[in-house]
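Some chains omitted; the rest stay in position.
The first chain written gets the first letter, and so on, giving A and B; residue counts start at 1 in each chain.
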């Protein structure tokens, strides 16, 4: 049973990571997982949240948003509705945790790096694309801090990337696009470090509970996909 | 290396499920996982949200809250702050998804069942206790609908329960209390159906990424714990 896109079960969509997409931010990336496109910027501030003051530690946090017409039908603007929805908050908390796991905060100095992930076009997998792209923006921001002598040692622990896997029509598949995602039996978002260990595993049975065997197959696919994504991150960072 | 509570790695806390805890709700449960105590009520309404109207389907949703002094130091009241935080929203979305997975909504008639999970005392694992207790309140509400001839067939698919597992001081342990949870390397919340299949898996590397081996050990512990919790649910429902 073929995937709507014709991809093989273990095949990622076309991945593109474009750095310096906008000019003001300390890191600015346009990441594309197929038709899913997200602007990820990293902004550095010379201060930390109140709970970290004087503790000789930096902080990394994330915010996430979707342009109203990034989707098939227009969504209300969260700023106009006066609050961020539960899904938005859940995703930005996930991005923040995932990227904090990549960095030794005690080596970051009293800086806060905010990753803004703004989806300009959505086709499934916006949170995994956001994490993958924001990591590259984060590295650019960290390199800037080192270049400007604001920090003296490299706080980066390891690369971090993320991909979704799922069970679609009975088969485990990698990097679901929207047509797959909206009909998948199971949806699993995985965040991994470059060594192949897990940072986040978030799986949801959409239609029916899933077995340990399904889980194992999905985790295998995710490992392979994330290794490839980390190669893409390295390639993007090697330029310029 | 012993657990702070002296429990064995695969040992749950004392579990108690008290039905009919309050008098107005269609289902009302006080669930305790050790010192974690949550009031779970099920409220039935004879209508469904707009997006389901006329579709011959019911709906199940959940809300979650903590009394301000359910915790060691007083938290601000969300009603006073004017919004529910990201953690609250994340948890109530999880509870809702987990319980919807237990029920064939097409057999529920045009009813909405709202599960309110209010933590009166917190000691780790409030979301897993909430799911486990709310399931029992949900069953009481569904039984009431059947008794009142409002629905004609049993919409329940299977029991659902939840437990946390984690890696504490290098060892996988079951049902973390707050002293463990606050120091765990990894924290994994698992929701399973009675057949041993997964409904939700949400794992987070708190200190360092975790290996596939750790993940497997934690999932094994969770399976055992949830089987016991479902026995407790059955025992509670067998009375009265």
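As a working rule, contacts are C-beta pairs under 8 Å (C-beta built on N, C-alpha and C of every residue); 3 or more make two chains touch, one makes a residue touch a chain.
These numbers were taken from a predicted model, which means no experiment stands behind them.
Oligomeric state of the entire complex in this file, given as copies of the one sequence with 2 shown: 6.
Simple rule for what comes next: only the chains that are shown with their structure count from here on.
These two copies of the sequence, chain A and chain B, are related by a rotation of 180 degrees on CA atoms, to the nearest 5. Mean C-alpha position of chain A lies 28 Å from that of chain B. Of all residues in chain A, only 83, 85-87, 89-90, 92-93, 97, 101, 158, 188, 192-193, 195-205, 208-212, 215, 219 touch chain B in the complex they form.
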